[in-house]
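Apart from one protein chain that is not included, each protein chain of the complex appears where it belongs.
And then chain A:
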(Lines give C-alpha, C1' and ligand atoms only; values in the text may rest on other atoms or scores of the structure.)
Protein backbone atom coordinates (compact mmCIF):
# COMPACT_ATOMS: atom_id res chain seq x y z
CA UNK A 1 0.00 0.00 0.00
CA UNK A 2 1.52 3.24 -1.08
CA UNK A 3 0.75 5.99 1.39
CA UNK A 4 1.71 8.84 -0.82
CA UNK A 5 -0.51 7.95 -3.74
CA UNK A 6 -3.35 7.58 -1.23
CA UNK A 7 -2.89 11.08 0.12
CA UNK A 8 -2.24 12.85 -3.14
CA UNK A 9 -3.22 11.09 -6.36
CA UNK A 10 -3.70 14.51 -7.94
CA UNK A 11 -0.07 15.42 -7.36
CA UNK A 12 1.12 12.20 -8.98
CA UNK A 13 -0.98 12.93 -12.06
CA UNK A 14 0.41 16.47 -12.07
CA UNK A 15 3.94 15.05 -11.89
CA UNK A 16 3.30 12.94 -15.01
CA UNK A 17 1.89 15.90 -16.93
CA UNK A 18 4.82 18.09 -15.86
CA UNK A 19 7.37 15.43 -16.81
CA UNK A 20 5.64 14.87 -20.13
CA UNK A 21 5.87 18.56 -20.98
CA UNK A 22 9.49 18.79 -19.78
CA UNK A 23 10.49 15.78 -21.84
CA UNK A 24 8.97 17.40 -24.93
CA UNK A 25 10.90 20.63 -24.28
CA UNK A 26 14.12 18.68 -23.75
CA UNK A 27 13.71 16.38 -26.75
CA UNK A 28 12.41 19.07 -29.11
CA UNK A 29 15.77 20.61 -30.13
CA UNK A 30 16.96 17.15 -31.14
CA UNK A 31 13.86 16.33 -33.13
CA UNK A 32 14.19 19.74 -34.77
CA UNK A 33 17.82 18.97 -35.61
CA UNK A 34 16.92 15.66 -37.25
CA UNK A 35 13.99 17.24 -39.10
CA UNK A 36 16.23 20.02 -40.43
CA UNK A 37 18.92 17.58 -41.48
CA UNK A 38 16.55 15.91 -43.98
CA UNK A 39 14.80 19.07 -45.15
CA UNK A 40 15.46 20.32 -48.70
CA UNK A 41 16.92 23.85 -48.76
CA UNK A 42 13.84 25.23 -50.53
CA UNK A 43 11.68 24.32 -47.54
CA UNK A 44 13.85 26.40 -45.19
CA UNK A 45 12.46 29.60 -46.63
CA UNK A 46 8.79 28.79 -46.97
CA UNK A 47 6.38 30.95 -45.02
CA UNK A 48 4.82 30.03 -42.67
CA UNK A 49 7.70 27.88 -41.46
CA UNK A 50 7.31 24.21 -42.28
CA UNK A 51 8.03 22.10 -39.19
CA UNK A 52 8.23 18.72 -40.87
CA UNK A 53 9.93 18.19 -44.22
CA UNK A 54 7.43 17.63 -47.02
CA UNK A 55 10.00 15.89 -49.22
CA UNK A 56 12.77 14.44 -46.99
CA UNK A 57 16.19 14.26 -48.58
CA UNK A 58 19.53 12.69 -47.73
CA UNK A 59 21.32 15.43 -49.66
CA UNK A 60 22.86 17.13 -46.62
CA UNK A 61 24.19 13.85 -45.26
CA UNK A 62 25.72 12.97 -48.62
CA UNK A 63 27.31 16.41 -48.83
CA UNK A 64 28.85 16.01 -45.37
CA UNK A 65 30.00 12.44 -46.00
CA UNK A 66 31.58 13.45 -49.31
CA UNK A 67 33.53 16.18 -47.57
CA UNK A 68 36.90 14.53 -47.02
CA UNK A 69 37.87 17.20 -44.52
CA UNK A 70 34.90 16.35 -42.31
CA UNK A 71 35.61 12.63 -42.53
CA UNK A 72 39.21 13.31 -41.60
CA UNK A 73 38.01 15.35 -38.60
CA UNK A 74 35.68 12.53 -37.52
CA UNK A 75 38.58 10.10 -37.77
CA UNK A 76 40.77 12.44 -35.72
CA UNK A 77 38.08 12.75 -33.06
CA UNK A 78 37.74 8.97 -32.93
CA UNK A 79 41.49 8.44 -32.60
CA UNK A 80 41.94 11.09 -29.92
CA UNK A 81 38.93 9.97 -27.88
CA UNK A 82 39.93 6.30 -28.08
CA UNK A 83 43.56 6.91 -27.10
CA UNK A 84 42.57 9.27 -24.28
CA UNK A 85 40.11 6.68 -22.97
CA UNK A 86 42.66 3.86 -23.12
CA UNK A 87 45.39 5.85 -21.35
CA UNK A 88 42.97 7.24 -18.76
CA UNK A 89 41.75 3.77 -17.80
CA UNK A 90 45.22 2.23 -17.91
CA UNK A 91 46.49 4.86 -15.45
CA UNK A 92 43.36 5.41 -13.36
CA UNK A 93 42.52 1.79 -12.50
CA UNK A 94 45.86 0.82 -10.89
CA UNK A 95 46.08 4.23 -9.20
CA UNK A 96 42.58 3.92 -7.76
CA UNK A 97 43.27 0.35 -6.63
CA UNK A 98 46.57 1.37 -5.07
CA UNK A 99 45.17 4.36 -3.22
CA UNK A 100 41.82 2.87 -2.14
CA UNK A 101 42.66 -0.78 -1.48
CA UNK A 102 46.38 -0.90 -0.73
CA UNK A 103 47.00 2.45 0.95
CA UNK A 104 43.48 2.65 2.41
CA UNK A 105 42.93 5.64 4.68
CA UNK A 106 46.46 6.86 3.99
CA UNK A 107 45.70 7.13 0.30
CA UNK A 108 42.75 9.43 0.90
CA UNK A 109 44.60 12.77 0.94
CA UNK A 110 46.19 11.86 -2.38
CA UNK A 111 42.80 10.95 -3.87
CA UNK A 112 41.39 14.28 -2.76
CA UNK A 113 44.40 16.06 -4.26
CA UNK A 114 43.78 14.26 -7.55
CA UNK A 115 40.10 15.16 -7.51
CA UNK A 116 40.79 18.80 -6.78
CA UNK A 117 42.55 19.03 -10.16
CA UNK A 118 39.01 19.27 -11.52
CA UNK A 119 38.54 22.69 -10.00
CA UNK A 120 41.21 24.16 -12.28
CA UNK A 121 39.50 26.23 -14.96
CA UNK A 122 40.67 25.37 -18.49
CA UNK A 123 41.72 29.00 -18.88
CA UNK A 124 44.65 28.37 -16.52
CA UNK A 125 46.07 25.99 -19.14
CA UNK A 126 45.54 28.19 -22.21
CA UNK A 127 49.04 29.67 -22.19
CA UNK A 128 51.19 27.00 -20.47
CA UNK A 129 49.94 24.26 -22.82
CA UNK A 130 50.34 26.55 -25.81
CA UNK A 131 53.96 27.34 -24.97
CA UNK A 132 54.78 23.79 -23.91
CA UNK A 133 53.23 22.19 -27.00
CA UNK A 134 54.96 24.75 -29.24
CA UNK A 135 58.30 23.98 -27.63
CA UNK A 136 58.09 20.22 -28.03
CA UNK A 137 56.62 20.67 -31.55
CA UNK A 138 53.26 19.14 -30.68
CA UNK A 139 51.00 21.98 -31.83
CA UNK A 140 48.75 20.73 -34.62
CA UNK A 141 49.21 17.10 -33.63
CA UNK A 142 46.82 14.58 -32.17
CA UNK A 143 49.47 13.67 -29.58
CA UNK A 144 49.36 17.23 -28.25
CA UNK A 145 45.59 17.03 -27.93
CA UNK A 146 45.77 13.69 -26.11
CA UNK A 147 48.18 15.24 -23.62
CA UNK A 148 45.90 18.23 -23.02
CA UNK A 149 42.78 16.07 -22.62
CA UNK A 150 44.42 13.78 -20.07
CA UNK A 151 44.60 16.73 -17.69
CA UNK A 152 40.80 16.71 -17.73
CA UNK A 153 39.94 13.00 -17.95
CA UNK A 154 42.48 11.51 -15.53
CA UNK A 155 41.22 13.13 -12.31
CA UNK A 156 37.58 12.31 -13.12
CA UNK A 157 38.28 8.72 -14.16
CA UNK A 158 40.41 8.03 -11.09
CA UNK A 159 37.67 9.35 -8.85
CA UNK A 160 34.95 7.31 -10.57
CA UNK A 161 36.94 4.07 -10.41
CA UNK A 162 37.91 4.78 -6.79
CA UNK A 163 34.25 5.26 -5.87
CA UNK A 164 33.26 1.92 -7.40
CA UNK A 165 36.23 0.14 -5.78
CA UNK A 166 35.31 1.51 -2.38
CA UNK A 167 31.90 -0.12 -2.70
CA UNK A 168 33.40 -3.61 -3.15
CA UNK A 169 33.11 -5.85 -0.11
CA UNK A 170 36.64 -6.41 1.20
CA UNK A 171 35.72 -9.93 2.39
CA UNK A 172 35.81 -11.28 -1.16
CA UNK A 173 39.46 -10.36 -1.51
CA UNK A 174 40.30 -11.74 1.91
CA UNK A 175 38.53 -15.01 1.20
CA UNK A 176 40.49 -15.36 -2.03
CA UNK A 177 43.73 -14.66 -0.19
CA UNK A 178 42.95 -17.42 2.31
CA UNK A 179 42.26 -19.73 -0.64
CA UNK A 180 45.84 -19.05 -1.71
CA UNK A 181 45.37 -16.50 -4.49
CA UNK A 182 48.30 -14.18 -5.17
CA UNK A 183 47.86 -10.40 -5.29
CA UNK A 184 47.91 -10.44 -9.08
CA UNK A 185 45.32 -13.22 -9.21
CA UNK A 186 43.10 -11.34 -6.78
CA UNK A 187 43.22 -8.19 -8.88
CA UNK A 188 42.72 -10.03 -12.14
CA UNK A 189 40.08 -12.56 -11.10
CA UNK A 190 38.14 -10.76 -8.38
CA UNK A 191 38.60 -7.01 -8.30
CA UNK A 192 38.51 -6.24 -12.01
CA UNK A 193 35.43 -8.31 -12.89
CA UNK A 194 33.39 -6.85 -10.03
CA UNK A 195 34.56 -3.30 -10.64
CA UNK A 196 33.93 -3.62 -14.37
CA UNK A 197 30.71 -1.56 -14.52
CA UNK A 198 32.46 1.31 -12.75
CA UNK A 199 35.50 1.06 -15.01
CA UNK A 200 33.36 0.95 -18.15
CA UNK A 201 31.37 3.95 -16.95
CA UNK A 202 34.57 5.88 -16.32
CA UNK A 203 35.86 4.89 -19.75
CA UNK A 204 32.70 6.03 -21.50
CA UNK A 205 32.84 9.27 -19.54
CA UNK A 206 36.40 9.87 -20.73
CA UNK A 207 35.36 9.11 -24.30
CA UNK A 208 32.41 11.50 -24.15
CA UNK A 209 34.60 14.26 -22.67
CA UNK A 210 37.33 13.82 -25.28
CA UNK A 211 34.82 13.45 -28.11
CA UNK A 212 33.13 16.76 -27.40
CA UNK A 213 36.18 18.68 -26.16
CA UNK A 214 36.45 21.97 -27.93
CA UNK A 215 38.57 24.58 -26.20
CA UNK A 216 41.99 22.94 -26.42
CA UNK A 217 41.27 21.64 -29.90
CA UNK A 218 40.40 25.17 -31.01
CA UNK A 219 43.56 26.64 -29.49
CA UNK A 220 46.09 24.02 -30.44
CA UNK A 221 45.04 22.79 -33.89
CA UNK A 222 44.61 24.82 -37.04
CA UNK A 223 45.57 22.37 -39.78
CA UNK A 224 43.11 19.86 -41.29
CA UNK A 225 45.47 17.00 -40.43
CA UNK A 226 44.89 17.50 -36.69
CA UNK A 227 41.48 19.17 -36.54
CA UNK A 228 38.74 17.39 -34.62
CA UNK A 229 35.09 17.39 -35.65
CA UNK A 230 33.86 20.04 -33.16
CA UNK A 231 36.50 22.52 -34.37
CA UNK A 232 35.71 21.85 -38.00
CA UNK A 233 32.03 22.60 -37.26
CA UNK A 234 33.18 25.96 -35.96
CA UNK A 235 34.85 26.62 -39.30
CA UNK A 236 31.64 25.68 -41.12
CA UNK A 237 29.95 28.35 -38.99
CA UNK A 238 32.64 30.88 -39.84
CA UNK A 239 31.62 30.92 -43.49
CA UNK A 240 29.53 33.98 -44.29
CA UNK A 241 26.62 31.87 -45.53
CA UNK A 242 25.80 29.24 -42.93
CA UNK A 243 24.48 26.05 -44.51
CA UNK A 244 22.17 24.88 -41.74
CA UNK A 245 21.09 21.70 -43.55
CA UNK A 246 24.67 20.53 -43.73
CA UNK A 247 25.42 21.72 -40.20
CA UNK A 248 22.47 19.76 -38.78
CA UNK A 249 23.47 16.62 -40.70
CA UNK A 250 26.99 16.98 -39.31
CA UNK A 251 25.52 17.51 -35.81
CA UNK A 252 23.51 14.29 -36.06
CA UNK A 253 26.63 12.40 -37.18
CA UNK A 254 28.63 13.96 -34.35
CA UNK A 255 26.00 12.92 -31.77
CA UNK A 256 25.79 9.26 -32.79
CA UNK A 257 29.08 8.00 -31.31
CA UNK A 258 28.02 9.42 -27.95
CA UNK A 259 24.42 8.21 -28.07
CA UNK A 260 25.52 4.59 -28.32
CA UNK A 261 27.93 4.49 -25.34
CA UNK A 262 25.38 6.48 -23.38
CA UNK A 263 22.81 3.75 -23.91
CA UNK A 264 25.38 1.26 -22.58
CA UNK A 265 26.20 3.48 -19.60
CA UNK A 266 22.52 3.57 -18.63
CA UNK A 267 22.21 -0.21 -18.77
CA UNK A 268 25.33 -0.64 -16.66
CA UNK A 269 24.10 1.84 -14.11
CA UNK A 270 20.93 -0.16 -13.69
CA UNK A 271 22.76 -3.49 -13.69
CA UNK A 272 25.22 -2.23 -11.12
CA UNK A 273 22.40 -1.05 -8.92
CA UNK A 274 20.60 -4.38 -9.21
CA UNK A 275 23.71 -6.38 -8.41
CA UNK A 276 24.35 -4.19 -5.40
CA UNK A 277 20.76 -4.70 -4.33
CA UNK A 278 21.00 -8.45 -4.52
CA UNK A 279 24.22 -8.61 -2.55
CA UNK A 280 23.55 -5.87 -0.07
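We adopt the following convention: a residue touches a chain if its C-beta (ideal position, glycine included) is under 8 Å from a C-beta of that chain, and two chains touch if they have at least 3 such contacts; residues count from 1.
We take it that contacts and distances are computed from a predicted model.
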item	value
Chain left out of the displayed complex - its UniProt protein name, from "Iron-sulfur cluster-binding protein", "Carbohydrate ABC transporter membrane protein 1 (CUT1 family)", "2-hydroxyglutaryl-CoA dehydratase/benzoyl-CoA reductase subunit" or "Molybdopterin-dependent oxidoreductase"	"Carbohydrate ABC transporter membrane protein 1 (CUT1 family)"
Touch with the omitted chain, as defined above, among A:117, A:176 or A:190	A:117
Of A:91, A:181 or A:200, the one touching the omitted chain in the full complex	A:91
Touching residues (missing chain, whole complex) on chain A	3-4, 7-8, 11-12, 14-16, 18-19, 22-23, 26-27, 29-30, 32-33, 36, 44-45, 48-49, 51, 91-92, 94-95, 97-99, 101-104, 106-107, 110, 114, 117, 119-132, 147-148, 150-151, 154-155, 158, 208, 211-212, 214-215, 218-219, 229-230, 233-234, 237, 242, 244, 247-248, 251, 254-255, 258-259, 262, 266, 270
